[in-house]
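We show some of the complex, not the whole, and keep each chain where it was.
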Amino acid sequence: MNSITALLHGADRSGIVAKISGWIHKRGSNVLHADQHLDRQQNVFFQRVEWECSPNSDPLEEGIAFKQMAQLELGMSVQIGYQDDCPKIGIMVSKADHCFHDLALRVRSGEWNAEIVGVLSNHMDLLEATGNYGLPFKGFTLTNENKLEEEAKQLSWIQKQKIELLVLARYMQILSKSFLEKVGCPVINIHHSFLPSFVGAKPYHQAYTRGVKLIGATAHYVTEDLDEGPIIGQDVTRVSHRHGPKELIEKGRDLEKLVLSTAVRRHLQNRVLVYQNKTVVFD
Amino acid sequence: MNSITALLHGADRSGIVAKISGWIHKRGSNVLHADQHLDRQQNVFFQRVEWECSPNSDPLEEGIAFKQMAQLELGMSVQIGYQDDCPKIGIMVSKADHCFHDLALRVRSGEWNAEIVGVLSNHMDLLEATGNYGLPFKGFTLTNENKLEEEAKQLSWIQKQKIELLVLARYMQILSKSFLEKVGCPVINIHHSFLPSFVGAKPYHQAYTRGVKLIGATAHYVTEDLDEGPIIGQDVTRVSHRHGPKELIEKGRDLEKLVLSTAVRRHLQNRVLVYQNKTVVFD
């Protein structure tokens, strides 16, 4: 089977759905799933459509032709994914290893169709763990003085590796505006709070001080504004007065793994559309 | 605005989506939402599509025409709903009143576009509560001897009131096969356990005895086999060794209200398709 997934969005107009499904049908291909959303306040149409290519058709060619049609005739922005895509993922970490192991094990078990091509870190703590998965590890030392220089090296490495998704798996540094402009691929971060609560540093300590009864984690695309990017997924877990900062950190780890891996899965399966700093998630 | 909702299912074939969206577009109408599902094991196609009628079109006529097209040309089973539908609901209760109040308050607040036309009960406990909402109350006394006779009276009342949905809001009696064959409308029940666990009587006592750590509630369409009908919704809540049967019953009430009202909402909004004793819920 050869399937294609398209994510579209653009100004709504009458007949979009008919046009898209008609185009697919005429080529002898068959819609497997289609999910759509209409933002009536903004008059924007969103769709995720997945179809099975006719045996007579070349999927790559059909994807390109579909994209052209949807852009030119419907004025849509379009992303195309193919069934045998296997995106290259780069992971940035600091010292904590739980999210890294979680991602590495999922990829290795074949849960996702993706490849981890390397780990970047400002600490050496995960050198051995990375090696155990047979992955290259690129360490660097960040100081106030060398930040720009080091970022340039990282970017060069990312581009050389042709990384298509960068995942910050508890990477405790802020990426500069210039880095984000040049990185050339989406960047997903896991923040260890239920955003917009507790932005910035030490969210579990903030949560403890405020006395909340639930703690959370949030996965989002990284934008220039720290912790302000489009949210891909969130979850929470119940806590009580018995949980000090240490216990919150421990409970939070399981949340972080689950929320980050869910967001990465959604991204890899072409389920996320970004619009006006929010996401439409067809899951 | 005048919108129509159609629920369809039938054998999958190429081009269904294109046909449906093309038909709507050609009449000058516009798809608002469309959600579909393909059961690949059974090769069955399911869709919920909602569209806005063109101002030149009569919605009633358009709905009938759509149904004919989908039946004749696509071999689909079709249910049509109109935006200004206001289905007549009958409620059956015994002694517990929490689900009844929850339903009555939602309808009265305008949360749903529906009308409660009366309450049937084998006990007099809710007579006054029913009256406070200005609703007719029909009491009856069930014995082993009069069951058939009483059911006949109930059926006659249900048909006279033109009830389109019967909700068992903690009605503690089993409806006979013959009643279900004659009732002529869907019947939704709330069972106070996480089915298929703890079928039958006193599920909270069963849950206490087994020592489960979560209790649940299940809303389902009523079929001849007790507690075996298609599940519309379920939810659970956490319990501990501190909760005896009395506390489980109390905690369960909030679950029952939420699960039952969610199921009724889904049904009223034409979001539920039944197939092979399961449901497809487009929510």
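Chains here go by letter, A and B, matching the order in which they are written, and residues are numbered from 1 within each.
Here, a contact is a pair of C-beta atoms (placed from the backbone, for glycine too) under 8 Å apart; a residue touches a chain by one contact, two chains touch by 3 or more.
In this text, all values refer to a predicted model and were calculated from it rather than measured experimentally.
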Problem set entry | Number of identical chains in the entire complex, 2 depicted | 4
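Methods note: only the chains that are shown with their structure count from here on.
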Exercise. What is the size of the turn, to the nearest 5°, that moves the C-alpha atoms of chain A onto the matching ones in chain B?
Worked result: 180
Exercise. If you look only at chain A, which of its residues touch chain B in the complex?
Worked result: 14-18, 21-22, 24-26, 28, 30-38
